[in-house]
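Once you've had a glance at the structure underneath, I'll fire off some questions.
What you see is the complex with one protein chain gone and the rest in place.
Each chain gets a letter, A, B and C, in the order it is written, and its residues are counted from 1.
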Amino acid sequence: MPADIAFAMLGVMTIGGALVAVGAGNLYRAVLGLMLCLVGMAGLFLLQRADFLAVAQVLIYVGGVAVLIVFAVILTEREGEPLAAAVNPRMVPAALILGAGLTAVLVSVLWRSTPAESPVADVTARTLAEALLNRYLVPFEAVSLLLLAALVGALLIAKEKES
Amino acid sequence: MFPGILALVPALPFLAFVVIGLVTRPWRWLSAGVAIAAISVAFLLSLGALSFLLTAGAETPRVVELTWLTTSTLNAHIGLRLDALSGIMLVVVTTVALMVQIYSLGYMSEEPSLSRYYAYLSLFCASMLGLVLATNFLQLYVCWELVGVCSYLLIGFWYDRHAPAFAAKKAFVTTRFGDLGFLIGLIMICTAAGSFDFVEIQAKVAAGTWTAGWLGTVAVLLFCGAAGKSAQVPLHVWLPDAMEGPTPVSALIHAATMVAAGVYMVARLFFLFSASPDAMQVVAVIGGVTAIFAALIALVQDDIKRVLAYSTISQLGYMMLALGVGGMAAGMFHLFTHAFFKALLFLGAGSVIHATHTNNMWEMGGLRKKMPWTFWTFVAGSLALAGVAPFAGFFSKDAILHLVMGKNLFLFALAVLGSLCTAFYMTRVICVTFLGEARAASGHAHESPWVMRVPLVILAVLSVVAGFWHAGFERLVQGGEAEAEGLNLGFAAVTQMVPLAGILAGVMLYVLKSPDPDALAVRFAPLYTLLKRRFYVDELYDWIIDRIVLRCSAGLAWFDRHVVDGAVNGVAWLTQQTGTQLRYVQTGRVQHYALAVFGGAAILLAIAHVAGAF
Amino acid sequence: MMDVRSFAVIATVVFGIGVYGALARRHAIAVIIAIELMLNAAVLNFVSFSRLAAPGSAVSGQVFAVFIITVAAAEAIVALALVLALHRALKTARLDRFNMLKW
Partner (left out) sequence: MGETLFLDLKDFALAVAAALLPGGLLASVSALISAGAVLVVAPVTMMFLTWVERKGVGRFQDRYGPNRVGPFGVLQPIADGIKMILKEDIIPDGSDRLLHNIMPVLAAAPVFLLFLVLPFGRGMVAADLNVGVLFFLCISSMQSPMIISAGLGARSKYSVLGSMRAVVQVLSYEIPMVIVIVAVVMTAGSMSTSEIVAAQVRDGWFVLTPWGAFGFIVFLIAATAEANRSPFDMSEAESELVAGFHTEYSGFKFALFQMAEFLSAFASAGLAATLFLGGWQGPGFLPSWAWFGAKALGVYFVLVWFRATLPRFRIDQLLALAWKFLFPLSLLVVVAAAAWYFMPLLPALVTNLVLLVGGYGLLSSWILSEFIRMNAPRAVPDAR
């Protein structure tokens, strides 16, 4: 089935991107891995007919957040501090055990659950927009306020102090 | 209309207190005006209440109440109770307070913090009036303590001087001893009755709910409070020292507010006391002893205000004596008349002090010419105090003596002796202060301004005429059930000899100098010293405190410092050590914290999963 | 293979990888990247599980996903600004050089 093939490819892309994102010693490559993972995620959304979300995901994450991260990397890059020492060796065992353990527990939870009928919800941009602007209007506005606050706050924090 | 509108009587002075404290403090004469206006309205209302009682009868108390707070076991109310006792007391308190406040305009005219003075006075009146109108123990107690606080504030009004501050503290602490007993008694009776209300408790007492012995215990405990407030032996020591306060305040304390509270409380709870003959006996004996004890001390004091202070203690003893032998009406009548002439005497003494700037009688003398108004009003007050007919004191004291004679001859003897002393020392005061040669301080003395004279005159008139109301008073208080006893002319004629003898003795000693008082003092030196040192009561207390209380305290302090503090410090040390060790867990690295958070979440999740939650 | 569970497994794995990265990586920006991974795993779960919701309310899951994406963007902005400020103050963006968050 083409959909299954697409799912497998996207899954590999997502997980592989995630592995690159946390594994790459070079931060630029890590960002690329993140982008790969996010695009794979968008594909997984698309497979579930969440068109709008897929597109928004790419627009916001790949077009926005990833670029911001790259900018931050450029601005914080320093000579003589090799990015290669990317992981803290003393944290690695604990982090590995915790990450693997958490994944194992959650997968085990999923395994025990009974598989349910999984219809593909028919959510179009129109229905999503109607939900956002009717039922979820107040949270929607609150989120816009939050964005504004975050924007102003980030500007204030990051601004160079004038000497 | 009555008694609801009477809420204004305590409320107005209280409001004056608030207004003065918050608004008019910078303008001292305005503050005085506010206070006087408030008390004037309260005075008029009180007069209205009394006349209402006289026309409508006072057999049953009129009560309005609001629920203050409700618990599962107790309901506390706040209310107003208008009956003969409270009606009369309202008039007494507001009259004296009004006179004192007007008088203070002159006496305190140079005081910079006049606003504070009038604020305290207003609060003092408000709390006393609230006490008078109380319907239940709780309200009574609250007002009772407020009265104590106000007296503390006013005695220590000149708090920047050592003596007033010390006297204020002494007054507060001493009355506190009595209040402890009062509080215990109050808790006992109220928990036993399940109510604070006088009416309910009275009903239960009348129904014979409790044994006489238990009631006696309660009554004696309650009487402790009264003894403290009304300066009965052995808790009288604060009152003479309280003379350090401004003289008008002394007048107020002695005549209407502070000391009257004790007597009033006993009268108000008379139903309780009269249920226990033993308690009545205690009251009577304490009263009688106080009466003669204080009168004896008063004989030899040099300070004009101290003489008056001891005379107050003595007169309060008479009131208690009357109450103790069952003469509620007689006791209250004495309170009534005493309020007027004692206020008069204090204001007169204040006038003298104002003119001479000294308290010592031996520095005055010959003031009769220079201060005629003060002299004549003072004489009127003294005659009333001595119990010379037909002044007010005669009627009230005579009633008490008559009553006591019928009950207990020993106490009667004490009372008669006290009466003799009273006449003597008042004669002494007048002779030394106003007659004879002018001495050091009276050279530049002059009559006081009219704002001080007017209250003197009004009170003098009241001191003369108040006694004639004794029959009506008795009817009002007794509620018409017992026919007024009336004046026993024969008995009065006999007892009248006593004050006259006292006056005669005084005149002989201090005008004619035969025998010479100084020679007498030398001759009876031990007795004189004993009296001069006020029976060594203060010294005894000092000794007790130094030797017993402070030593026990030292032991307890050691315990507190080493055992209690040690335990507390030990706990603190333990906490600190634990924290010192634990803070190494706080590495300051955000990823370690995140590890802890995620780890905790993972473990919880795993436990829930294994337990089968999902 | 297209049922909700397989999507959820992918989300879980990505989340686990994110946890590892957030804990083990040294550079603050790498940690932010890992946090973004975790947030996205959550978004994927919202989208997937919304399919199991009653017809008509499936949209709620996607609405939540929209909110998460928005908030994640805001979070990323603030976090990066903080990293910049940190870098300016301490001349490093390595979290293991930064241990003032104590006592």
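Criterion: contacts are C-beta pairs under 8 Å (C-beta built on N, C-alpha and C of every residue); 3 or more make two chains touch, one makes a residue touch a chain.
These figures come from a predicted structure and were not determined experimentally.
**Student:** So which of the visible chains would the left-out chain be touching?
**Tutor:** So, taking every chain into account, the missing one touches A.
**Student:** Taking the full complex into account, find the residue in A:44, A:58, A:105 or A:150 that is in contact with the omitted chain.
**Tutor:** A:58
**Student:** I'm checking contacts with the chain that's been left out. Which of A:15, A:70, A:96 or A:110 qualifies?
**Tutor:** Hidden-chain contact among the options goes to A:70.
**Student:** Touching the hidden chain in the complete assembly: which of A:9, A:125 or A:152 does that?
**Tutor:** A:125
**Student:** When the complex is taken as a whole, what residues of chain A touch the one chain not shown?
**Tutor:** 1-2, 26, 28-29, 31-32, 35, 51-52, 55-56, 58-59, 62-64, 66-67, 70-71, 74, 124-126
Here is the rule we go by: only the chains that are shown with their structure count from here on.
**Student:** Higher C-beta contact count, A-B or A-C?
**Tutor:** A-C
**Student:** Just how far, in Å, is the C-alpha centre of chain C from the one of chain B?
**Tutor:** 76
**Student:** Mind checking the centre-to-centre distance between chain A and chain B? Centres are C-alpha means, answer in whole Å.
**Tutor:** The answer is 81 Å.
**Student:** Please compute the C-alpha centroid of chain A, do the same for chain C, then give the distance between them in whole Å.
**Tutor:** The computed centroid separation for chain A versus chain C comes out at 6 Å.
**Student:** Which chain C residues touch at least two other chains?
**Tutor:** 19, 22-24, 96
**Student:** Two or more other chains touching the same residue: where does that happen in chain B?
**Tutor:** Answer for chain B, listing residues that touch two or more other chains: 591, 595, 598.
**Student:** Which stretch or stretches of chain B touch chain C in the complex?
**Tutor:** Result: residues 583, 586-591, 593-595, 598 of chain B touch chain C.
**Student:** What part of chain C is in contact with chain A in the complex they form?
**Tutor:** Against chain A, the touching part of chain C is residues 1-10, 12-30, 32-34, 36-37, 40, 43-44, 47-48, 50-53, 55, 58-63, 65-67, 69-78, 80-85, 87-88, 91-94, 96.
**Student:** Would you mind writing out the residues of chain B in touch with chain A in their complex?
**Tutor:** 591, 595, 598-599, 601-602, 605-606, 609, 614
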